[in-house]
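Working notes for the structure below.
Only one protein chain is missing from this complex, and each of the others stays in its spot.
Note that the chains take the letters A, B, C and D in the order they are written out, and that residue 1 is the start of every chain.
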Amino acid sequence: ACGGESSSAPSQTNEGGTTEAGGGEIEEFVYASTSDVAGLSPILTNDSVSANVQEHVYETLFERDTDTGELIPSLAESYENPDELTWIFKIREDVVFHDGTPLNAESVKYTFDKLRDPATAAPRASLLEPVDEITVEDEFTVKITTKYPYGPFLASLAHSNAAIVSPTADQAQDLMSNPVGSGPFKFVSYTPGDQVVLEAFEDYRDGAPDIKKLVFKVVPEISTAISMLQTGEVDFIDNLPSEQIARIESIQNVDIEKKDGTSVFYLAFNQSRPENQDENFRKAVAAAVDRDAFVGKLNGLGLRSDSVLGPMVFGYNESKNAAGQAYDPELAKQLVEENGYGDRTISLLTANRDNFVLMAEIAQAQLTEAGFNVKIETMEWATFLDTARAGQFDITFLSWANLTQDGSEMFYPNLHTDNIGSSNRAQYSNAEFDELVDASRTSVDQEERLNYLDQANGLLLEQNDVVVMYHGVVTGAMNSEYTNLILEPNGKWTLKDVTRK
Amino acid sequence: MITLIVRRVGELLLLLLGISFLVFGSMYIAPGDPASMIGGPTATEADLENIRENLGLNDPFLVQYGRYLGNAVQGDFGYSYQTKQSVADAIAVRFPNTLKLAIASMVVAVVIGLVAGLISALRHNSWLDFTSTTFALAGISIPNFWLGALLILVFAVNLQWLPVGGLSEPFYTAEGFKQLILPAITLGTGSAAMIARMTRSSMLEVVRADYVRTARAKGVKETKVIWVHTLKNAMIPVITVIGLNFGFLLGGTIITEKVFAINGVGRLMIDAIAMRDFPLVQGSVLLVATLFVVVNLIVDIVYTYVDPRIKYE
Amino acid sequence: MKETLLEVNNLVTEFRTKEGPVQAVRDVTFSVRKGETLCIVGESGCGKSITSLSVIGLLPENGRIANGEVRYKGEAIHNLSAEKKRLMRGSEISMIFQEPMTALNPVLTVGYQLREPLMIHHGMSKQQATTRGIELLNQVGIPYPEKRMNQYPHELSGGMRQRVMIAIALAGDPGLLIADEPTTALDVTIQAQILDLINELKDRLDMGVMFITHDMGVVAEVADRVMVMYAGQKIEEGPVEEIFDRPKHPYTRGLLGSVPNVDDPTFELHPIPGTLPSLTEQIQGCRFHPRCLFAMDRCRQQVPPEDDLGNGHYVSCWLTREEAVSDGVGTNDEGTATRSEDAPLKVAQR
Amino acid sequence: MSTTFSVETPQVRTKKKDRFVVSTMKRLLKNKLAVVGLIIIAIQVIMALTAPWITSYDPATQQLTKSELPVMSEGHILGTDNYGRDVWTRIVYGAQISLVVAITAVTLGLLGGVVLGMLAGYYKKWDAVIMRFVDLLFAFPGILLAMLIIAILGTSLINVAIAISIWSIPTCARIVRGSVLSIKEKEYIMAMKSMGASDLRIMVKHILPNALAPIIVFATMRMATAILSTAALSYLGLGAQPPTPEWGAMIAQGQDYMWTSPHLTVIPGIAIMLTVFAFNVVGDGLRDALDPNMDLN
Partner (left out) sequence: MVLAQTTKEQQQEAKTPLLKLHNVKKYFPIKGGLLKRVQGHVKAVESVSFELMEGESLGVVGESGCGKSTLGRTILGLEEITDGQVYYRDQEIQNLKRHEKKKFVKEMQMIFQDPYASLNPRQRVGDALVEVFSMHTNLSAKEKRDAVVDLLKEVGLKEEHFDRYPHEFSGGQRQRIGIARAIALNPSFIICDEAVSALDVSVQAQVLKLLKTIQEKYNLSYLFISHDLGVVRYFCDRVLVMYLGNSVELAKVEELFETPLHPYTQALLSAIPRPSVHANVKRVRLQGDLPNPANPPSGCPFHTRCPIAQDVCVQSKPEWQEYQPEHFAACHFAGKSILEGADV
């Protein structure tokens, strides 16, 4: 892997050293993630780590343009939308799965039906929830009808869990441990808890990638992973923690890539509690929390905007950048004083991972400053999800990665009345808001949708129902021997174009 | 001996029954829904309900536990909720790493512990004794997550002598051996200290025994007094400590595995608990408990060789 | 008279303790001849064991011979090098201890422990040592010696263990055997066996024996000569008949008066009041005076010198110099001290 | 009248004070390491008790503009952490937490262990049942047990204390049982039985005080373990709730800054190590002072 030039890396691979002239194939490329994949079947998983691997093995009908964020066809060649409820997709004809099976309309129907089937218990079955029926029109044409007009449908199809799997393979083997897709990399081996190894798919339609062997390694401690990046044991890591950015920057043989992202981190109120329905209370909280100072702490890995839909999300409107209650400690203190908000103990629920603790600690300190009486309750993820879903908190921090980069996909699960008791952890219920979101979901006119989403966004900010802490910045750090990493705003990345510098 | 083994196996089965009930019960009452861990934050209530039904989580506790036991008796320890992989397979992949780590740590612990303990005892009250006692106590006092991080910082990142993490290479290769060093030290230090302490006090006690005086009265050489008439007797309590520590090591690899990116059972366990992956938690806890009992059984058997007074009928 | 084996002159043994140095043996002089048994008697803690350990050179770490000398066959041995002392132990002087349970190493076979001195002192091969070991076990009266060689101490009874200890002690053909209360832990019937064995071996091998005990019965049984110790000092010494029939020191008489006689139904006990002083206690004059019923002013001020009463009988007591001993104190036929007036307990009225 | 027996005791006259405690302490103070340990513990206790007076900062107050100041910065002798909180203040308040959690955990664990061990040792018929239960806890990997308990009870220091206490029970029960088994055979227990003393009286008044030495040593050593375990659990994110200045949590948090501000991990690391070391050496010293031949395993 190390090419001819001297490298600071102590031999991380035993086959290192063999090189060839020219553009340079990359014999082995190692990516480290802090947790293991749940599995390798897009149908049965729903986590970003698994998605990272799956992105390289499978393909979806549509994808986002990395720069513009627009949806562009991928496996699909084109689509028609004859009426609001009907979608006709033309599938590319030159695609084969790694096992040799040709990818066609039948494969698409098979995959989607499997995903929808309750017996499969697919975690992301809801992606295709609006789908009514899927029919194969001809070898490479598939028609999908929906139960109701569904605006973000194409975005759903670009979701990595909607990737197309090889029906023959799915029937023959367990895709969870032995995946077969049509992507640029072919599955080699999976050691649970340790690593997934892929190799370049020589018959890939756009030509085989330079990376010949791609390793997804589990390194649970990010510090360890960074150390390994430094010693050359690892070539690429993503999701750089803001606390360590300075350290990574100081490492010589590593390049950092950054890009504005779609994820949003926000403070939410438990709106099922009457105390929290008090508009002034929320206003006081919003005024007390200094988001600018907080974003400053992120060392450039956060984007400051009041808008719930960030710049990289469909539905964003610049005008909402400062539409929320601005930081105003005096106002906060005054409100607290006037209304006696300091008298009750506010439980600030937070999961003990990512930046949540950071947000909680800073917010707690600032709220305390303003006169509130806040007690942090950290929980492990599993308990947090349950506790939040059941609405046992006053304030919490939530986040949304928004893989589809579509505003409806943020608002509907997180804030729509339909989802109270499940993903609407804020227990937020506002008829006007629901209406706007429904409209944005059912309309297929993108301009119209933009408008609905912006109005909904405004509604939330006006009443400080959501206090946005920051929007994520997508990051990756790669060994500087290599280049051409594709980072997407939703946090996904592709290594298929990576080449030696 | 056979009776001992048979009885211990019987006790082990009872123990495992108890532990499995405890684990099952605690996972059952613990908040956190496995379904929502599978479904992720986006899952709808319908998705979750579907998953729950699919995993049989809606059945009453005793039905679930009974089903688990029934399968376990037939050697089927279930499938991971998350990965759908069989628990046996999931553990089989990781166990060699944990075992490797535990054995390497034990080697470190025993070698350092015995040497330090013996030096302490034989140079009783000298500065060597004082130093080694101090180090032993310091060894027990270091939080191992901290020690691990410091070792990485010094030996892997700054000096670049040893790899930062991983345990993928076979231990007999140079690379594999190097991979083992830091984690083994991190994990073994505490045990080394305990063994050193026990060796020291046991030696000091035995040296005062009447039979040592007898040996001297016979005119036995001082070196032989130590190696023949003292050491074996002194080792008896030390063996217990070694056995117990090995048992603890097997169950205590969690933090070391995390720090050194080792794919072992310890990490599997915490991940499984965090993900509410009941079958995996069960499987790995039962494994660790079994090992603990087996190791102690071996210790008991070793006893009969070291101490002829011990007889198990 | 047989040749003198062991001579101990003015032995002082000192311990370093937290309270400073203490003397456990204070200026003790005695000797043992070939084929003779010297019994050392005295209450627990009077320094019997320490005396014997000083002789064989096995004092505890904090102990040392502060003064005096120990000679074996005329040669001073208390200041030999550690290595020379080691070679002397087991071959010239052997020792057996009180607790046969703990004096043998529980994890080594009887055979191993028995072969060891043979190989060390006679340079025997393992084979030879085994053969000789079996002979030795036979000699000390252990049935099935071949089988015993492969057994562990815990598989033997207490009496058998003590026999093994004796066999080990004899293995190096020592000239002097030190037996430190070898029968205290045993039952009377077993004790009788062991005492017979030691007597027999002594005669057969013409050894000198230093026999430590606090049981006057045992003394009468085995001793040729007796040395009585009190609080680290020798207070009386003499042939066994002298000591039993004409005890001179009130302490010796007290000891004899404290042991009920099995054969005499009319026997009355005459206990010595009080207890042994601790090592640290400062006592002026005779160390026994606080417990002595006949203590005089002189006793409280001056240490009594040792008087030679002839016949090998020595005593350190001012009373022997006073002619008026018989005033109030007589000696009965048995030689036990009696007093005209008893010293009963003061029993308060309830 | 007749002569009176002198029954003067040569020993020094007794003060009303408990000689056992005094003499143990005397012996303990002869042990240099133990003295060092005692001093460290004393300092820690003082720090814990006087926290508000020896620092003018609040452990939770942030100064985001003054974050990650190095050691010996102006106004912040040990620097500040990533939130600009004064590290010295947090260490001082952390001492409180470590002590309180450890004491709670050890006390609860002792309670359980002593009761179980006492019953098992004293009543033959209960022995098997209790000891099997103890084996069960024993065979259960420690951290895992704690994690399960915390998973059930939720993340908080109190639950950490409970988890650690449960974890202490088996060892304590074994030690107590061992002592009880040997003490039970002592003649003074037989004597009390022959006097018609009740089992409860025998256990509480006659066995317990004599089984105390190993329990005290165990408790001291367990303090060390408890502090370490609390830190480990906090490190795993299962202990202290932010912004509680728990040392383990401080290490975990500081670890992200290990390369830029190493003092954030090194200082709490040293604090833990010193404290744990102190309890260990004192425990060790106590063991020697109480009974050099005692076997804790």
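We take it that contacts are C-beta pairs under 8 Å (C-beta built on N, C-alpha and C of every residue); 3 or more make two chains touch, one makes a residue touch a chain.
What you see is a predicted model; the values in this text were computed from it and never measured.
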item: Options C:24, C:219 or C:292, residue touching the unrepresented chain; value: C:219
item: Touch criterion as defined above, residue of C:44, C:62, C:79 or C:284 at the omitted chain; value: C:44
item: Where the missing chain touches chain D, by residue; value: 5, 7, 9, 11, 13-14, 16, 19-20, 186-188, 190-197, 201, 205-206, 209-210, 212
item: Where the unshown chain meets chain C, residue by residue; value: 43-44, 157-160, 187-193, 195-196, 214-221, 240-241, 244-245, 254-263, 265, 267, 269-273, 275-276, 334, 344-350
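By our rule, only the chains that are shown with their structure count from here on.
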item: Geometric centre: closest chain by C-alpha means; value: B
item: Chain C and chain D: spacing of chain centres that average the CA atoms, whole Å; value: 50
item: Where chain A and chain B are represented by their mean Cα positions, the distance between them in whole Å; value: 38
item: Chain A-chain D separation of Cα centroids, rounded to whole Å; value: 46
item: Chain B, residues touching no fewer than two other chains; value: 30-32, 149, 153
item: Chain A residues counted as touching two or more neighbouring chains; value: 223, 380, 382-383
item: Of chain D, residues touching chain B in the complex; value: 32-33, 132-133, 135-136, 138-144, 147-149, 151-152, 154, 224, 228, 231-232, 235-236, 248, 251-252, 255, 258-259, 265, 269, 272-274, 276-277, 280-281, 284, 292-293, 295, 297
item: Chain A residues within the chain D interface of the complex; value: 222-223, 241, 243-244, 246-247, 250, 290, 293-294, 296-297, 352-353, 357, 360-362, 364-366, 368, 375-380, 382-383
item: Chain B to chain D touching residues, read off their complex; value: 11, 14-15, 18-19, 22-23, 26-27, 29-32, 130, 133-134, 137-138, 140-146, 149-150, 153, 197-198, 201, 204-205, 237, 240-241, 244, 247-248, 250-252, 254-255, 269-270, 273, 285, 288-289, 292-293
